[in-house]
Each structure stands twice: as structure tokens, then as C-alpha cells.
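The structure under discussion is supplied below as C-alpha cells; questions concerning it will follow.
The complex is shown incomplete by one protein chain, all other protein chains being positioned as in the whole.
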Amino acid sequence: MAGELNERRIVATSKAQDLVFAVLGIIVLFFAMAMLATLVADLLIDGLSRIDMQFLTDFPSRRPSQAGILSAWVGTTLVMFVTALLAIPLGVGAGLYLEEYAPKNWLSDLIEINVSNLAGVPSIIYGLLALGFFVYGLGMGQTVLVGGMVLALLILPIVVVATREAVRAVPSGLRESAYGLGCNRWQVVWSYVLPSARPGILTGAIVGLSRAIGETAPIITIGALTFIAFLPPSPIQASPPFLNFDWLNSPFTVMPIQMFNWTSRPQAGFHENAAATGVLLLGMTLVMNGFAIFLRYHLRKGLRS
Amino acid sequence: MSELKRASTFLSDNSGDPTMTQASTSETPAAIRADVRDLKFWYGKFQALNGVSMPIHDRKVTAIIGPSGCGKSTLLRCFNRIHDLYPGVRYEGEINLAPEHINLVAKGIDPILVRLLVGMVFQKPNPFPKSIFENVAAGLYVRGIRNKSEVEGRVEEALRQAAIWNEVKDRLNKPAFELSGGQQQRLCIARALAPKPKLLLLDEPTSALDPIATAKIEELMDSLVKDVTILIVTHNLAQAARISKYTAFMHMGNLVEFGETEQLFTNPAVTQTQDYVTGRFG
Partner (left out) sequence: MSQSLDEGQTFAALKSSGFLRRGRVVAQAMQIILFACAALSVFITGAILWVLVSESWLFFSQIPLVTFLTDTQWTPAFTNARYGILPLLSATLWAAGIAMAVATPLGLVLSVYLSEFAQPRVREVLKPILEMLAAVPTVVFGYFALLFLTPLAKQFIPGLSGFNLLVPGFVMGIMILPYVVSISEDAMRAVPMTLREGAFALGMSRWRTAFSVVIPGAFSGVTAAYLLAFARAVGETMVVAIAAGQNPNLTADPREGAATITAYIVQMSLGDLPHGSLAYSTIFATGLVLFLITLAFNVLGFFLRRKFREAY
């Protein structure tokens, strides 16, 4: 029958279209994954052999084979500590306010637009903010504290958004029963909402920190030095009060800056060092993200059951 | 004529279970557009249809009624294989569509082919995010009909059939979202009609509409049935009584009773049907 033949032709064409597109999708997907794989392989080939104890325990040097990343990884650790301490409470606070408290008015709207806009502000602009405001405006200088502060501002929107999503996923029945017990709003938030939202918030915080670990531009902009042959004073000391906060005001460098610096040198030896630093950086960010993905996966499974 | 003969043979085949209140007194049985034979359907491990058999009479309205979760929508959605969009579904049995006697649920039949033959209107109006004209023309484009004057002619014809032409003829290029709910639903009917389907499925088409819009659509079905075979799922018994020639009553995945609407509502053969249509359960 002619009519049916025509329909069979349309079916064949449709199936061919779908097949072509599905194949195209898979090709693009493999292309993206191949890029990632090539990048990882390139770094490993260039840099893996350079990673040893000497590399981790030496200061930078003019001779590539003697250079190490001691000051860089110590700097990264200290800066991340400050960043986490600032960004997580502030971001969780802002997220809780927007989800649990914010009335529907122009001010909440303004805050919302601002959070979303800050997420899109280029990181180097945060660097300029820190340079003009913290470093010179407040006279704080190029210190670990300023580095931690600028990265905290940078990842604040990530923590806020993650908090909001986690809080939104808390079933409203839980809130209602807590109010039913006579809790006031803060008690509901603190004792019921926050504990249920904790895994989601943690996921966001880890993703945010993994972004901060790899950030280079804002730290360069505040004028962090690229060549540092000393460590900040230790946070712990033998005599009372045992804690020492001088490290907050110490100059510093971080791993991405060290990598940038070595990449920009013409000598191949330094490129090897850069690749080695890249391997470590990549390892840290991938492990952190992998952990976050794992956490979220289990979170979803928990919600489903 | 062969079709008529075929229809009558299979009607007599089905004299057993489920109960057929065969209308022996009325006119000779009409031609059969589709016949369902022992249709079973599974969502994963859950069996939603337990062997349903019934005829769909040509150019008549057949209504499927039953309490929520009885499988009436599931049955309807087998007719255009829309279930296939979701993973883990399985069919057994036959839905034979005249005149070629294609088994719509056979494994070898592509769902796209089925959908080219069978049109469907959904519970909630779902116009595409496009103009009114483009909505109605969408099904024609799928079938490779691109000739401008032909498309325009058939769009107008479908809109007239769906009794919405006069309301939209001056704004065919406006977005379909601008129409009211009732108008959107009639637009969706026009969209399903434009490709001239052999069978039109309506899945509770008025449940999201107000009484006035509902009345318009019921009126429309009366005139449509001269050209199209209609299978409608409804939870509104009065609606089924008003518009359909035949009615199927389903319960828990089983077809309890099938017959002429008048008979089924006034003198059902099964107590369960009687209880349902008189409002004692469901």
C-alpha cells in the first residue's frame, strides 16, 4: 500500500536521524573526555618523575633540579585554612537566611541578584578588590590572611548556592513537626534543618575549596610573591599560649602561582617542575571533587530510599 | 465487506470473559477500526493490564471508565506506544489496527510508525512553545508535508474541525501560550487531527478545563465522530454517558464489561459495573 510505504520511509528517516545524532553525541563526549585524558597524561609524563621528597621539602631555586615547592604547599595549606574558616560560616549563614528567613521583598531580591552576579564576576576582579581594599585601603599588606579572604569571597556564592539547595531539599514536614514542639525559628534551623542539610552543604564546601585551591589570578593580583625561600611562622609554639597567629600576617606563595611562574620560564627544567606541581594540584582537586560526587551520590540514594 | 465479516467473527470470539453485553437488538455491528486481543502490559515487574480484549468501532466514540488506578489511561497509552518513552515497559497481546491489521504493540513495529497512524490528546493541554499555526502544522512537517498551500489548507481544515478556526484565524502567528486553557486543548485536538489519524486517543481531555470549555469539547466530539474514530478515557461518568456510543468499564487492570453505553449504564450485566455506574464504589 502506497500510504503505508510512505510511512515506513518516514520511520526509517527518523530512526536514521536519531542514530546519527546519538553517534554525534557520543563522539563529542569522547572528544571532551579525550581532552581531559590527554591533559592528565601530558602532565604525568612531564612531571611525575620529578615528584619526590626533595621536591616537597625544598624551597624554590634558580636551578630547576634543586627547586621544590615547600613554601608553596605550606602557603596553600594555610590559605585554604583561612578560606574554609571564612567562607563556610558566611556562605551557610547567607544561604540559610535566603531560604529560611528572607521575606519576599525588594531587598531579598537585591541580595539574590547580587549572589548570582558575584558567582559570575571574574576571579581577577576579586583580586583587584582585595588589592585596592584589603592590601592598600585597610593597609593589610600581601599576607596569608588577605589571600584567604579573597579566595573566601570568591567561593562564597558556591557555598551559598549549595546551602540553599540542601536546605530546600529538607522536607517541610520536619520543620512543621519541630515548630509543633514549640521550637522558635532559630531552634528549628539549628537543630533540625541544618543537620539534615549538612551533607549537601559539605559537598558544596568541598567543591568551592577545590576551586579555591587552583585559583591563581586573584592571588597574583594582590601581589603575592613568586619566589619565597622561607616559611610563615608556625601556628603552634612550645610556650604558652601555644597558638601563634603571626602566620596570618606573613607573606606567602601558593602552588598555582609556583606552577604559573615555572611555566612562564623558557628552560625545559622548570617546565618539568611546573608539570610536577600541576600533577599535585590536579590530584588534589580531582580527589576533592571525586569525594564531593561520591557524597552527593550517596545523598541522593539516601533521599530515594 | 470483508471488514464487517471480520468484525463480527471476532465479536463472537469474545463471547466468554470479559462479559460482552452484545447489542443484539440494535442495528448491525459497525465496522471495526481496531481490535484489542488479550492485551497485557507491565511497568517493570508490575502488571498493569491483565489481558484486555475489546473492539474499537469505526467512527464511533468509545469511552473507557473506571476508578483511579484501574489501568484505563495505561490501556489508552498502549494504542500509540507512548509508554515506550520510559524504560522497563513490556507488552503482550495484540491491538490490530484496520485496514492493514498492523499489530500496534508488536515488537517489530516501530513506535514512530504507530504514532504516525494514531493521534493523541492529553489530560493537560500541551501546546508546543511555538505559534498557533506551527503547532497544527507540526504533525504535517513530521510526515514530510511541506508544500505551503497544502500545509495551510490542512491547518485551516483541522482548526475548523476542532471548532477553533473562528477564534484564531486572525492570530495564527501568535504564540499558542496566549490562548485560554480550553482553546489550548482544542488547538491540541486540531494538532492531532491535521495528519488525519486513523484513530484519535483522548486522555481525560477535559479534566483540566472549566464546564463551559468542557461543553465545547464534548460538542466538538459529536461532530468529529463523523470522520474519526475516537477512544476517550474519562473519570466523568456523565461525560461518558453523554458522548460515547460504546463504553468499557475497567477495574484493577481487568476489563470488567464492554458494551453499548446505554446498555452498560442502564442494564449492566455485571454487579461490579452496576455498583460503579450507580456510584456505590469508585
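Letters A and B mark the chains as written, and numbering starts fresh at 1 in each.
Criterion: a residue touches a chain if its C-beta (ideal position, glycine included) is under 8 Å from a C-beta of that chain, and two chains touch if they have at least 3 such contacts.
Just so it is clear, the model here is predicted, and its values are computed rather than measured.
A.B. asks: Touch as defined at the start, partner being the missing chain; which of A:114, A:177, A:234 or A:267 qualifies?
C.D. replies: The one listed residue touching the chain not shown is A:114.
A.B. asks: Which of these touches the unseen chain: A:56, A:102 or A:140?
C.D. replies: A:102
A.B. asks: Touch as defined at the start, partner being the missing chain; which of B:115, B:154 or B:251 qualifies?
C.D. replies: Touching the chain that is not displayed is residue B:115.
A.B. asks: Thinking of the whole complex, not just what is shown, which of A:70, A:166 or A:281 touches the missing chain?
C.D. replies: A:281
A.B. asks: Which candidate, B:55, B:71 or B:139, sits in contact with the chain we can't see?
C.D. replies: That would be B:139, which touches the missing chain.
A.B. asks: Against the chain that's been left off, what residues of chain A make contact? List them.
C.D. replies: Within chain A, the residues touching the omitted chain are 10, 14-15, 17-18, 20-22, 24-26, 28-29, 31-33, 35-36, 38-39, 42-43, 46, 89-94, 96-98, 101-102, 110-111, 113-118, 120-129, 131-133, 136-137, 153, 156-157, 160, 184-187, 189-190, 207, 210-211, 213-217, 220-223, 226, 256, 259-260, 263-264, 271, 274-275, 278, 281-282, 285-286, 288-290, 293, 297.
A.B. asks: Even though one chain is hidden, which residues of chain B still touch it in the full complex?
C.D. replies: Chain B touches the chain not shown through residues 80, 82, 85, 87, 111-113, 115-116, 119-120, 122, 124, 126-130, 138-139, 141-143, 188, 191-192, 195.
As a working rule, only the chains that are shown with their structure count from here on.
A.B. asks: Distance from the CA centroid of chain A to that of chain B, rounded to the nearest Å?
C.D. replies: Here chain A and chain B have centroids separated by 54 Å.
A.B. asks: Which residues, counting only chain B, touch chain A once they are in their complex?
C.D. replies: It is residues 100, 110, 112-113, 116-117, 142-144 of chain B that touch chain A.
A.B. asks: Applying the document's contact rule, which stretches of chain A touch chain B when the two form their complex?
C.D. replies: 1, 4, 6-8, 10-11, 14-15
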